[in-house]
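A single structure is presented below for examination.
The complex is shown incomplete by one protein chain, all other protein chains being positioned as in the whole.
Here the chain labels run A and B in written order, and each chain numbers its own residues starting at 1.
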């Protein structure tokens, strides 16, 4: 494609030669002639004239140099869309492999791709164009919406609901029992976990993430939520639309997140919390209290992000503060002694 | 069942109409007529008169209102038992699917349920009424006690021992090599890991949890232990009876836990520690020293829980303390100057 065609398609402006031919996308370091790259972070602007890319996607503020530029408001989004354009292949059904085990009572959509060693249980609904990679298990009475992709060894416990265009990466577990026990004379009596998991449309979940079923009622992942690898979602959690949950986060039972929430890596949330819309929680934070909408909190225990920054700046100064404190006490002692001496002298 | 029958079965007292028919259990928000719910946490008592449940399990202190009550000392345990009563189905063997791979030298119990794509290695012992879901691997010379359930894609390395009534959720790995290397000229020489894992009776382990085999000797999970999802148990760890290990905890090599220990979410323990009976360790704590029995510790590094609470209360005050310190030094300087001036004046 020509640069000007890409610009038109993406809604951007060419600065330079729009006739340049672009055939693929690469990183700023690896790009070669015929490739387009991008700069989303101003800190990489110094690389603009070093790259061998034929064109660079930048924001409109960038001062033009030797390179052909494609100027757009959101260069990262434009890059994502152009990369999608160049790499997305049309879906091709591979059919149902004879080494898969499919219940005769399952309702199968059209144009499926079902690999060997897949298990589809009784009374499942599998939507059109669903892809199930080797080792996928779909327990009885579960449903998978159309165009969803379940990578290898994904486990869907019986009775779960997965929406459309959902992507589950390898090793994701949906519907394992929530962690609930009642103490009885020092022993742990298992609380049956009979709720379900509902995963709505356009959700993506990273590899080896665990999502427990509800005790009663459901664990719910709303439309557009993106969850990274090795995340723990406990029973009866609700994650609001378009939220972002980064790797190794743990969310305890019955905690509810609003929409557009961001939890950075390794965050832990205790149970029964309410986290408001648009909340951002910094990496490794430990949250034990509700967080109202539109707040940024960090720390363990979590506090407003600015307060956290002030706190951690002074933390390493505490040993020195302690010395100053002791020094001042000595000076105070001397002064008090002196004053009382003065008095006596008088 | 009638409410009075449930009361009799659970050992509680009816306040209200014992003839009310109860056919299932639901959460306080979702309960409808004919259903029973529970209040274990006093903070939810305000919902008592709003629920549409026909009866509510409560503790004896609750003041009766319009609702029919089932009063018991431990409402959560009573709820768990009634839920079990209403939801537990009798075990039904599904037999051994012809798509499973079973070694001719394996010793199989009676009334098994073995799904497609299960692998049972040479000389394994599989107890009566064991359920092995699709993708389960039981390596040679391993044994699984009766009535145990191994969910999809559980991996049991060769030579491991699993007790009776054990539940392993999807993706659990039992017996992967411990993480041991000896440095040799800057390179890492692998220390062979030739020990085993022993999991005793009535243990439950959450999805995607990893339990490494011992280097020499065994990693041991004692009777009644409950482990949540995504937990890391290193080589030669011992977890005492009835302990509770919450999600994403990591326990390093050779650390020994007493019985009835509770590790909250995301706790990390270094290696070679002794953690006493009944110890409780707060979420996200980092423990690098032994903890004597019956203590509650929190923090990273961990300290007595009360000390931790005092500490985190004052932490955010440190920046202000630093300003006060500087302010006081100025005042001290002025005073000292003044006093010496006074002296000179004299």
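Note that in this section a contact is a pair of C-beta atoms (placed from the backbone, for glycine too) under 8 Å apart; a residue touches a chain by one contact, two chains touch by 3 or more.
What you see is a predicted model; the values in this text were computed from it and never measured.
Within the complete assembly, B:210 is the residue of B:131, B:148 or B:210 that touches the hidden chain. For the options A:208, A:236 or A:254, the residue in contact with the chain missing from this view is A:208. With the whole complex as reference, residues 25-27, 29-30, 74, 76-77, 79-81, 83-84, 87-88, 97, 99, 115-117, 133-135, 151-153, 167, 169-171, 204, 206-208, 224, 226, 228-230, 242, 244, 246-248, 260, 265-266, 283-284, 300, 312, 315-316, 318-319, 321-322, 325, 328-329, 332, 335-336, 339, 342 of subunit A touch the missing chain.
For subunit B, the residues in touch with the chain missing from this view are 101, 117, 119, 135, 137, 153, 155, 157, 171, 173, 176-177, 179-184, 186-192, 194, 208-210, 212, 215-217, 230, 232, 234, 248, 250, 252, 266, 268, 270, 286, 288, 300-301, 303, 307, 310-311, 313-315, 317-318, 321, 324-325, 328, 331-332, 335, 338-339, 342.
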